[in-house]
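One protein chain omitted, others in place.
By written order: A, B and C. Residues from 1 in each chain.
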Amino acid sequence: MQSQLPLYPEQASNFAPHVDALMIFIIAVCLFFAVAVTAAVVIFFFKYQRKHPDEVGVPIHGDMRLETAWMVVPLVLALAMFGWGAVVYVDFRNTPQETLDIYVIGKQWMWKLQQPNGMREINELHVPVGRNIRLIMASEDVIHDFFVPAFRVKMDVVPGHYNTMWFRPTKAGRYHFFCAQYCGTNHAVMGGWVTVMEPSDYAAWLSGSSGADANPVVAGEKLFAEKACITCHFSNGTGRAPSLNGVYGGQVGLADGSTVTADESYIRESILVPNAKIVRGYQPVMPTFQGQLTEEQIMALTAYIKSLQSQPVPATGAGVLPAAAGKK
Amino acid sequence: MSEHIVSPKIYLAIFGTLMLGTFLTVVAAYRDLGQWNIVVALAIATFKATLVVLYFMHARYSPKRTQLVVICAVFWLAIMLALTLSDYTTRQHEGRIITPSAAHSLSV
Amino acid sequence: MHRTGELYGQFETLEQQKDTASFGMWVFLAQEVLFFGGLFMAYTVNRRAYPWAFGAGSSTLDLTLGGANTVVLILSSLTMAMSVWAAQVGKKRLVTWMLIATLGLGTVFLGVKVVEYKQKFDHHLIPGHGFDIRYVSQHPELAKNPEEAAKEAEELDKAFAKDPDLNAHAQLYFSLYFGMTGLHALHMIVGAGLLLWLIAESIGGRYTPKYNTPVETVGLYWHFVDIVWIYLFPLLYLIDRHN
Partner (left out) sequence: MPREHYLNATYGIRSWLLTTDHKRIALLYLASVTFFFFVGGMFATMIRIHLLTPNGYLVSPETYNKLFTMHGVAMIFFFLIPSIPAVLGNFLIPLMIGAKDLAFPKINLLSWYIYLVGGSFVLYSFATGGLDTGWTFYTPLSSVYSNSAVTPAVIGIFINGFSSILTGLNFIVTIHTMRAPGMTWFRLPLFVWAHYATSIIFILGTPVIAITLLLAGLERMFHLGFFNPALGGDPILFQHLFWFYSHPAVYIMILPAMGVISEIIPTFARKPIFGYAFIAGSSIAIAVIGFFVWAHHMFLTGESTFAALAFSFLSYLVAIPSAVKVFNWASTLYKGSIAWDTPMLYAMGFIGLFLIGGLTGLFLACLGLDIHLHDTYFVVAHFHYIMVGGAVMGYVGGLHFWWPKITGKLYPEFLARVAAVTLFIGFNLTFFPQFILGYLGMPRRYHNYPPEFQVLNVMSTAGASILALGYLLPMVYLIWSMRYGQVAGPNPWPATGLEWKTDSPPLTENFHVTPEVTWEPYDFKNRQDLGLVAGTRPLAPAHGDD
């Protein structure tokens, strides 16, 4: 365990060493300036202490070279900080291709998390070490924020938006996670533990759970039939709506000539506001499912549509670009 | 500083131009110019506003500091609009997505 | 501070006092630009998000009333400018008449606004639980002519097809409509109060080529209110009229 007075949290993700290195760099630069200025002030303060009551200082009005130097040098160092920080941030905001997706729902004052196989957890998260983990996050009420200090990651969970973040745990163990965005009365207790496990332990843990019936793909498939999606979205692309096979992750051509990447947000929007983006060659006939699906059902449907990825792509219908598919 | 007296003729000319501008705005609104509808509407409005500021409000004949205030006000408004939109227009997913729970509360 | 005739104690000369007063009003108006600016920002972001709802909401507004009001307000700006001119050249009677004309036109504007608000109330277009953008199309007896109403209903159906949550999003449009026009009207009411004060003073022949600062500063304010309307009119009344 750590000492009584640790100076930094454990490093347990791919981001942690980067963030800590950045921290050390900026501390070094700042320490240099802080020490230099403080030393100057203290030395002058003692050295030039007034000796006679009517003494006057030497009038010096300024120096262009000095002014230029202390504008340019800090500017260069500041831009270095900006650049390095930007590299780390862009890496954080751009999720890699291969991820293990975990759905996170924040509500006052608990976290509901769901493993890819449908296993649900509350205020607990189990992830395998060495895998890229992506959290897909939504809020049911106010703004929350999922924060794992040991991973050096944090992202707001905003109602009405989907925010995602990713990390790769590098060290097995149990780590605190917190809600970092003030969300009302029990904000301080809206947290829990992330358990990072060896992949084999994780697999055992997953199978040890009875998650099968709650598998979102299975649930999504059931919903797909129940909600009559299946009556239009034929898998061979001959229905009134585009086939959804392989749609996830590809480019979709729209009626207005633009294209859009079919990711979670697009699928979600297509379910809730179907006519916002019409696939080329299809009519805006799909009704909205707003108010008819819970957040979890949407996630299940999304998971199911994503699972269609691996099935063979059928003959492309109108409006479906090569190596991609349409929707609705 | 001696004050500048704007003659009523100029006032009437400005008034006429403003009327014309109003008329053009309405006419333009009934044409389908696609994305340009809003641009044309705002351009005409800005032209009209500029006339009002310069002549009705005498900004053209005012001291430099007054003109500075006008420029600052417009500039700061532009900062707010432009930088906020720099976020909204560069998001991967524009527009908002309503949560179902939210939709429920709507139907109450 | 002590009052020495028309010169306030903190100033050295009348000219300094006049410059200061009008500059003060300009700085105040700069503040007003940003005050309305917050609303325009909210308008921009929401209109980008819900273009169909904003188009549908805008179509329910009465263009004739809105257009007429625009003319009335610009005309009142003209009379206001004329009253400043009259004071500058010493036509004391004309100052009073022009101020009265300005006040009259301003009152007409507010009266028309009341009619419009009343109409929105009758048409269930006040944001809240009773809000129903389809109310008029389902109650054609409320519309001015039934043919137009039928066309409007058709337009609404199209808009609903594009944005199924149109009713909620149109409420955002109307929240902003009432927010923006309401704040504008509030400024008009304040302006009308200032005009009343100016008229009372000008009847006594107080405004002369030497001393007309109040007329000028209130004039600046009145013109600013006019400018706000110059933007509000196309932004609120003229969205997607070509459909």
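One rule holds in what follows: a contact is a pair of C-beta atoms (placed from the backbone, for glycine too) under 8 Å apart; a residue touches a chain by one contact, two chains touch by 3 or more.
Computed from a predicted model, the values in this text were never measured in an experiment.
Peer 1: I'd like the shown chains that the missing chain touches, ordered by label.
Peer 2: Per the touch rule above, the missing chain touches A, B, C.
Peer 1: Among A:Q181, A:S243, A:S270 or A:T288, choose the residue that contacts the chain missing from this document, as touch is defined above.
Peer 2: In the complete complex, the chain left out is touched by residue A:Q181.
Peer 1: Looking at A:F15, A:F224, A:F289 or A:Y304, which makes contact with the chain not pictured?
Peer 2: A:F15
Peer 1: Using the definition of touch stated at the top, determine which of C:H169, C:H184, C:H223 or C:R241 touches the missing chain.
Peer 2: Result: among the candidates, C:H169 touches the missing chain.
Peer 1: Need a quick check: the contact residues on subunit A for the chain that isn't drawn.
Peer 2: Spelled out for subunit A, the touching residues are 2, 4-9, 15, 18-19, 22-23, 26, 29-30, 33-34, 37-38, 40-41, 44-45, 48-63, 66-67, 70-71, 74-75, 78-79, 81-82, 84-90, 92-94, 108, 141-143, 145, 147, 149-150, 152-156, 158-161, 163, 176, 178-189.
Peer 1: If you put the missing chain back, which residues of subunit B would it touch?
Peer 2: Subunit B touches the chain not shown through residues 65, 72-73, 76, 79-80, 83-84, 86-88, 90-92, 96, 98-99, 101-102, 105-106.
Peer 1: For subunit C, enumerate the residues touching the unshown chain of the complex.
Peer 2: 1, 8-12, 16, 19-20, 23-24, 27-28, 30-32, 34-39, 41-42, 45-46, 49-50, 127-128, 165, 168-169, 171-172, 175-176, 179
Everything that follows uses one rule, which is that only the chains that are shown with their structure count from here on.
Peer 1: Could you grab the centroid distance between subunit B and subunit C? Build each centroid from C-alpha atoms only and quote it in angstrom.
Peer 2: 14
Peer 1: In whole angstrom, how far does the Cα centroid of subunit A sit from the Cα centroid of subunit C?
Peer 2: Comparing mean C-alpha positions, subunit C is 44 Å from subunit A.
Peer 1: Which integer distance in Å separates the CA centroid of subunit A from that of subunit B?
Peer 2: Their C-alpha centroids are separated by 38 Å.
Peer 1: For subunit C, give me the residues that contact two or more of the other chains.
Peer 2: Within subunit C, the residues that touch at least two other chains are 165.
Peer 1: Using the touch definition from the top, which residues of subunit A touch two or more other chains?
Peer 2: 273, 276, 290
Peer 1: Applying the document's contact rule, which stretches of subunit C touch subunit B when the two form their complex?
Peer 2: 15, 18-19, 22-23, 26-27, 29-30, 33-34, 37-38, 40-41, 44-45, 48-50, 63, 67, 70-71, 74-75, 77-78, 80-82, 85, 88-89, 129, 165, 167-168, 219-220, 223-224, 226-227, 230-231, 233-235, 238, 240-243
Peer 1: For the complex, give me every residue of subunit C touching subunit A.
Peer 2: 161-165
Peer 1: Quick one: in the complex, what on subunit B touches subunit C?
Peer 2: For this pair, the touching residues of subunit B are 1, 3, 5-8, 11-12, 14-15, 18-19, 22, 25-26, 29-33, 37, 41-42, 44-45, 48-49, 52-53, 55-57, 62-63, 65-66, 69-70, 72-74, 76-77, 80-81, 84-85, 88, 94-96, 98, 103, 106, 108.
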